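Report on the following structure.
Apart from one protein chain that is not included, each protein chain of the complex appears where it belongs.
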Amino acid sequence: METSVYPAHNYLSNGHTLRSWLLTKDHKRIAVLYLISISAFFFLGGLFAVGIRLELTTPQGDLFQPDTYNKFFTLHGVIMVFLFLIPSVPAVLGNFLIPPMIGAKDLAFPRINLLSWYLYIIGGLFTLFAIVAGGVDTGWTFYTPYSATSSSSNVAPVALGVFIAGFSSILTGLNFIVTIHRMRAPGLHWFKLPLFVWAHYATSLIQVLGTPVIAITIVMLFVERAFGFGIFDPQRGGDPVLFQHLFWFYSHPAVYIMILPALGVISELVSTFSRKRIFGYSFVAFSSLAIAVFGFIVWAHHMFVAGISVYAAMVFSFLSFSVAIPSAVKVFNWAATMYRGSISFEAPMLYVYGFFGLFLIGGLTGLFLATLGTDIHLHDTYFVVAHFHYIMVGGAIMGYLGGLHFWWPKIFGRMYSEFWSRIAAILVFVGFNLTFFPQFLLGYLGMPRRYHMYPDEFQVLNVLSSAGASILGLGYLIPVIYFAWSLKYGEVAGNNPWGASGLEWRTQSPPLTENFTEVPTDIPEAYEYTPKVVREAKLV
Amino acid sequence: MGGIPLFPEAASSFASEVDALYLFIVAVSAFFTVAVSVAVVVFGIKYRRKHAEEVGAHIEGSLPLELAWSIIPTIISMVMFGWGAKLFYEMRVPPDETLQIYAVGKQWMWKFQHTGGQREINELHVPMGRPIKVLVTSEDVLHDLYFPAFRTKIDAIPGRYSQLWFTATKAGRYRIFCAEYCGTKHSGMIGSVVVMEPPQYQAWLAGGGTEGTMAERGAKLFNDLACNTCHLDSGQGRGPSLKDIIGKPVELAGGGTALVDEGYLRESILNSQAKVVKGFAPLMPTFQGLISEEGLAALIEHIKSLSPQATTSAPALVPAAATISSTPDAPAQGAQR
Partner (left out) sequence: MSNGIAHAEGASPAHGHDHAHAHHPALQHHFDTMSQQREAGVLGMWVFLLTEVLFFGGLFFAYAIYRSWYYDAFAAASASIEILPGLINTVVLIGSSLTMALSVRAAQTNQRKATVNWLIATIILGTVFLGIKVYEYADKFAHNHVPGASFQFAHVPAPGEPHVEEPAAGHVTTMGHDEVERTTQIFFSLYFTMTGLHAIHMIVGIVILFIITWMAHKGRFDSEWHAPVEMTGLYWHFVDIVWIFLFPLLYLVERHN
């Protein structure tokens, strides 16, 4: 790579006051605001996880009071799901990259984008308030009647926080949908779009259709709690299981909100680091849409033992397999992309490798839960905990970190330490497996979730899991250091340090506020790699 | 790492089929995980970049491959679904002739009732080899009755009955867990299901004996009846600490005092609302009808053993006016809610 000069004029230098940041309409600055805030919440959620794993090294509940422990796992879940995973890739990477990827100057509604961030912050503040006021102990799933009646904790502020953060998510999705429909550069038709954009489009559909349902569920829970309305109260004819239907109608699609954008990242990384067009482009594009659609019709697979009828259970089990197929299609297409590629192993690609192993295991273990005969035994055990952590952490977070490592040079114009980034990727992979693989075994042995103390026979596996968590935590902390270091001391990145395709790499790093001085007109097919393209990309 | 258990005991008629289905899915998962992982590792090595401007081959895709790797997983999925659904149907639809048990989940204990009148808390005695149907409900919030050794569970829902059934195939003592988060002592809602050979079960039904000293038996009962979940040594629990209380007066919630002796202890166990200690809510359930005289006495001995000086210095007290009789093994009047 030629030595580049750090561009004097860019979106970061365009205004240094606090006001220029807090009242910005620039999607890139908003992405950076999100980056800072979701990172803060990630480490807060991680702190609660540390508490959980420390407690679970011994069978007795000897570190924390039971109520305290229950609050820890609740807050870990609430923060990680609503304040980290759901925004992560869309709000940071999607916000930053979608306009340049489609040749636009900004999203369709920049002020609504800023409003999204403020709503996110307000939602987060309500949650923080609840933590300081003594915490919530209902589990992130807030099942009634416990959450409506007997829990004496701060359900209302957390519910309100989630409600408000939900609107942040809805508005981001709305913004992306309109942007992708209306703001593409001339000549950029749908099948020339990067798969990252397809993934975000599908995610936005879910955000827009699903999130309102949890919003109204929270409203119902709130009026039940605050005014004693009794919609879910069996004493007054209400049905606590109705809450579960309403809750999961959103919360199942929500898991696809959490994973689809990361899958979009993986498409970009696999293609770039194999210098090859994604195999089966349209299949990968349509699989994102298929996941979004099928994701809405499987919710009751969370309720197989909740008292639904045998026949309803069979229907939902059958449909649940339909979601697995498009995910498998993606994985096969990515592997096929690497066949006869030209592969390099910088940090983003290491995250891709880590992703392959972990997402495969996570996705395949979903089959155990979709299968009725095994789900009865495995429901609400540590098997489920392991399954969703493999997907959410092993899949989504690996994708997010891979994307962060890939686009960091574009966002900040600086390279980070290649050596330390590889160390961190390996630590995360090893630590993650050690933390969560034993939990599959614990689950089949029968250890239930949300247990503060447990019988002695489960201790060995729990100790292994906690040991792994310490390695995993280290793996997450190291990037904070080298990323921060890179901002001041990192090598200047230049426009396209990776020789990647994609319109965003044609801009300077960091980009100008308006992204392009001239909107590109000669937009090639997605993922065009020739030696000439690579050479020119790296020269600019 | 010897000795890491992988499977719980399989102690019901369908447990081994659940395990077989599980292993099938493990095999499929392992196959695909290994296949794809090996492929990407091999590709990474074989096609690693050899010079700076090298690019990958220009390949768009392959319809036959897409169809193959869509259709084959679909077929495998359908096998999993079919087998799982069939097994599920067997696990959920009980045979016509079953022994009925009522289970009530309550924060934070399981109460079991046999139709013959036996009541148990956190322990369930069942005969081997007979289909048993458990009708489950909850008194307060959601719980879940889970028998890992039988591979089955069902949520306990307030306001209605849900059910599970099993035929236990192996004598022994197995875990009962609550598998739906229900608050503070969710992880304390642990019990045991005791599967007995038919003759032993008959003996148990007739009031079969226990073993050990009374205080030992009482200590066991103290745990089995979940007294320890509320009567914490620290005094921070829902009930007062029972350490070192014999022979001492306590203030009562309604005013006045009482001397802690065998009579007071007996009354508190059978009629818990009568003389509640000041500073505590009247939450203690009644054990009337749930404990035999021997059990009661054993409990009292155990509590006395928690006050070391009391056993040596205090005079043995005659149980005061035993007007409240425990009702050993008397048939209950209908299902208890």
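Labels A and B are assigned to the chains in the order they are written; within every chain, residues are numbered from 1.
Simple rule for what comes next: a residue touches a chain if its C-beta (ideal position, glycine included) is under 8 Å from a C-beta of that chain, and two chains touch if they have at least 3 such contacts.
From a predicted model like this one, the values you see are computed outputs, not experimental measurements.
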Sole residue of A:I38, A:A202 or A:L246 that reaches the chain not shown, by the stated touch rule: A:L246
Identified contact with the non-displayed chain, of A:L56, A:L114, A:L188 or A:M258: A:L188
Option from A:G15, A:P110 or A:P455 whose C-beta touches the chain left out: A:P110
Contact with the hidden chain (one of B:T137, B:T167, B:T184 or B:S307): B:T137
Residues from chain A at the interface with the omitted partner, ascending: 104-110, 112, 170, 174-175, 177-179, 181-190, 208-213, 215-217, 219-220, 223-224, 227-231, 236-239, 242, 246, 249, 307, 514, 516-519, 521
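Here is the rule we use: only the chains that are shown with their structure count from here on.
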Contact set on chain B toward chain A in their complex: 1, 3-8, 17-18, 21-22, 25, 28-29, 32-33, 36-37, 39-41, 43-44, 47-50, 53-62, 65-66, 69-70, 73-74, 77-78, 80-81, 83-89, 91-93, 107, 140-142, 144, 146, 148-149, 151-155, 157-160, 162, 175, 177-188, 190
Chain B partner contacts - residues on chain A that touch it in the complex: 61, 66-67, 70, 137-139, 143, 145-146, 149-151, 234-235, 239-241, 274-277, 279-283, 305-307, 310, 313-314, 317-318, 321, 324-325, 328-329, 331-333, 335-336, 338-345, 353, 356-357, 360-361, 364-365, 367-368, 370-377, 379-381, 441, 444-446, 448-455, 457, 460-461, 529-531, 533-535
